[in-house]
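Removed: one protein chain of the complex. Kept in place: all other protein chains.
The chains carry the letters A and B, assigned in the order they are written, with residues numbered from 1 in each.
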Amino acid sequence: MDINPQPLLRVENLSKCYSAQKWHRLQSVFAADAAKNKPKEFTALNNVSLQLRRKSTLALVGQSGSGKSTLALCIACLERPTSGSIFFNQQEVTALPEQQLRQIRPRIQLVFQDPARALNPRWSALDLIAEPLVIQNRLTSKKREAKVLQLLDLVALPRTSVSKPAHQFSGGQRQRLALARALALEPKLLLLDEALSALDCSIQAQIANLLLDLQYQLGLTYLFITHDLAMAAHLADQVAVLACGQIVESGSAQKVLQAPQHEATRALLAATPRFAPNSSAPALVNA
Amino acid sequence: MRYLLRRASHALFLLFGVSVLTFLFSALTPGNYFDEMRLNPQISQETVAALRAQSQLDHPLPLRYIHWLGGVAHGNLGFSFAYNSPVGPLLRTRACNTLLLAGTATVLAWLIGLPLGIWSASRMNRAPDKLVSAGTATLLVLPDLVLALGLLILAVRTGWFPTGGLTSTNYNGFSTLQKFRDLTAHMTLPVLALTLSALPNIVRHVRAAIADELQSPFLRAAEAHGIPQRKLLYNYAVRAAANPLISLLGFSIGTLLSGSLLVEVIMSWPGLGPLFLESILARDFYVVIAGVLLSMLFLVAGNLFADILLYLADPRIRTAERSQ
Partner (left out) sequence: MSTLRKLNSVFLTPRTDHQLSRWLLFVLALHFGILAAGFFAPYDPADQDRDRPYLPPMRMHFLDAQHHFHARPFFYALRLAPGSFDQYEEDVSAPIPLRFFTAGARYHLLGFIPARRHLFGSGASHPTPNNPPPRLYLLGTDAFGRDLLSRFLFGGQISLLAGLLGAAVTLSLGTLVGLTAGFVGGWRDDMLMRLAELFLALPWLYLLFALRAFLPLSVSPVQAFFLVVVVIGVVGWARPARLVRSIVLSVKERDFVRAARGFGASDFYLLHRHLLPETATVLFTQAAILIPQFVLAEMTLSFLGLGVPEPASSWGNLLAALQQYSVLVSYWWMYIPALLMLPFFVGYLGLASALQHRSRPFKMEAGVSQANSELPVAVSKEVAGA
């Protein structure tokens, strides 16, 4: 089925440490307000490796603070890892200069957790969705508007809302806006960083189904970051479990969720509420 | 404790920085005291040259700074050319005069402003509050200049108050009681001007801080417990609002020396302000530097004092420090 058997994304031995810089330590002696600004020193990611096949969905699960968002930021090239490499389409993107990175950025897009913060509240839907096109200098102004309207159709938002400011949309609609914006540059890889966590349950289901539709329509690859195992089971082909900055377990969704090996996975499963009795959601391990 | 030490070292750093800046600045500017002196036909050129050599104005800048710094360490703040006396005692008298004025005004402003602000906050948006707000708005709008001049005209037209100066000319012949009354009479107008100009800020800040606290959930909870209004106001709200108020107090103290310059000049009060102005115009180098540093010292000390008070009053600062 897949023409290209090579993985779209390959992460090898990625580590990210946040450390107190020397300058800050020195000036904390003099600064009166150093108490407030002390940067923390800790390891967010420790030797993480994973692979992502084209047109598949990998769910990255883990508790809060396990390093999921950091991994997403590194893959999206918004943070530089301390060590390790990231290969996108067999090309190493970790150490690329910004100029070349700019060419690659359209293909990897990030959707954030809270659309209220990810969208500038005063901008209209048109400005928001067209922003990536403006930045990348694509299309003329008229064609951009046409493209925006197409994208609105894609995410099932009414065309009439194109000039409404973002703060007038509801939560689920805002997330659709964010999605439309992420799709503007026709990416291959979409990183969804807890993209459904801030939404109501019913809206979550709607957006999840929208994601599946889009994946089928546009041939997208998803890296779906979540702490919600039920959603992971619904959307993902592969699952990787992240705990304390390390991948502790990975494999196909079925295998990991129904026969967890690591205790971190088991703990996560134990915390998942049960849905309807005959759904495909994993059963509670510890009754 | 480390927090306080850090603030103190910070203050010292500021003082140093300012002394360097001022030194640099005044040394770089054209003109000095002796240029004016040279134009005076009554003083011979040799005298001017000798005086100038004595003042070491021609030595390189860093040398002068170190020399001056050494002097300061021994309590010698330099020499005033215009007054022909060491700067220290000159500043001391003037600074005391200013502190007398500004201190009285600050105390009065807080004595009136604090209760007024609290009362206004407790009757928020009702008639008393609106009255107080209107009053503070009126005072805020009046510039110091206009206020002081207006009071002076009042004094002149009515003859109720003396129109300037520290004391009457026959002050030394007065008995102690008469001296006190004379001083008070002379102080009234400047103190009034300073108090009226400081009052609106204090009232507004107090009102805002208390009003903020009155809306907080913990106070509502206390109210639900049945705690009486007066206790809520004074024991709960005022205490919680102490943080911004202490900062404001530190600021009030900090501007004791420098805030009254205009009023002193207008009302001929022999304080630091007129001295500073004269010295600047006469290019009296050491007086200017000492004056700037003294008022900066007060500013810094005021902030430090507020920091110490905050440290003692606000447990959050102590716990934050401990958790490091």
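Here, a residue touches a chain if its C-beta (ideal position, glycine included) is under 8 Å from a C-beta of that chain, and two chains touch if they have at least 3 such contacts.
Here the structure is a predicted model, which is why all the values come from computation and not from measurement.
Considering the full assembly, A:102 is the residue among A:80, A:102 or A:159 that touches the omitted chain. When you scan A:149, A:162 or A:185 for touch with the missing chain, the hit is A:185. In the complete complex, the residue from A:8, A:52, A:93 or A:166 that touches the missing chain is A:166. Considering A:61, A:74, A:110 or A:240, the position touching the chain not shown turns out to be A:110 (whole complex).
When the full complex is taken into account, the listed residue touching the unshown chain is B:288, out of B:77, B:121, B:288 or B:306.
What subunit B contributes to its contact with the hidden chain is residues 14, 17-18, 21-22, 25-26, 29-31, 137, 140-146, 149-150, 152-153, 156-157, 163, 197-198, 200-201, 204-205, 207-209, 211-212, 215-216, 251, 254-255, 257-259, 261-262, 265-266, 276-277, 280-281, 288, 291-292, 295-296, 299-300. The chain not shown here touches subunit A at positions 23, 27, 31, 73, 76-78, 101-102, 105-106, 108-110, 112, 114, 116-124, 127, 131-132, 135-136, 165-167, 181, 185.
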